[in-house]
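Read the structure below first, then the notes.
With one protein chain removed, the remaining protein chains of the complex are shown where they sit.
Right after this comes chain A.
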Amino acid sequence: MGLKPQNLHKEPILNCSVTFKINGEERNVSIQPWVSLLDCLRDHLNLTGTKKGCDHGQCGACTVLCDGKRILSCLTLAVMKDGAEITSVEGIAKGDDLHPIQQAFIDHDAFQCGYCTPGQICSAIGLLNEGKAGSREEVKELMSGNLCRCGANVGIIDAIMQVKDGGSYE
């Protein structure tokens, strides 16, 4: 413990003003530059549907959609996304109408504890947007950045395949 780095700062870090469109609503936050998009959503905007499982890009629980693409919000600083359009799990349903993926997750019992679920759902929608996955094997491969410790894997892939093949996804 011989190493004694100097404090990086003695004064409070200045806040930055960041504006995003989150779940269709314009939100402005005054935030320090070291705040991740994940912590910004959870701690500053009270959007706790997005989950923290590892905080360094290994579990996928924090997946959100940024301009339609799935990203890991824990590896993204909030200030990097000024002007972006973010969709978190809270913005997937249209009012009381669940998105087909959400309904398919319930129908296929694609979760148990529910903690990885928001990330799986955002990732699944991102995957369908990408249009790359054809076969079940490809879907499994391209969903493999989202861990599920309860072992709901079979239901998750079944749910995605149903929406992908069933045509109920716009």
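Simple rule for what comes next: a contact is a pair of C-beta atoms (placed from the backbone, for glycine too) under 8 Å apart; a residue touches a chain by one contact, two chains touch by 3 or more; residues count from 1.
Keep this in mind: contacts and distances are computed from a predicted model.
Protein name for the hidden chain, per its UniProt entry and selected from "Ethanolamine ammonia-lyase large subunit", "Xanthine dehydrogenase family protein molybdopterin-binding subunit", "ABC transporter permease" or "Glycine--tRNA ligase beta subunit": "Xanthine dehydrogenase family protein molybdopterin-binding subunit". Shown as candidates are A:Ser17, A:Gln58 or A:Asn129; the residue that touches the absent chain is A:Gln58. Panel shows chain A; residues 1, 4-5, 7-12, 32, 34-35, 39, 42-43, 46-56, 58-59, 61, 88-90, 92-93, 98, 102, 105-107, 109, 111-118, 121, 137, 139-141, 143-157 of it touch the chain omitted from the view.
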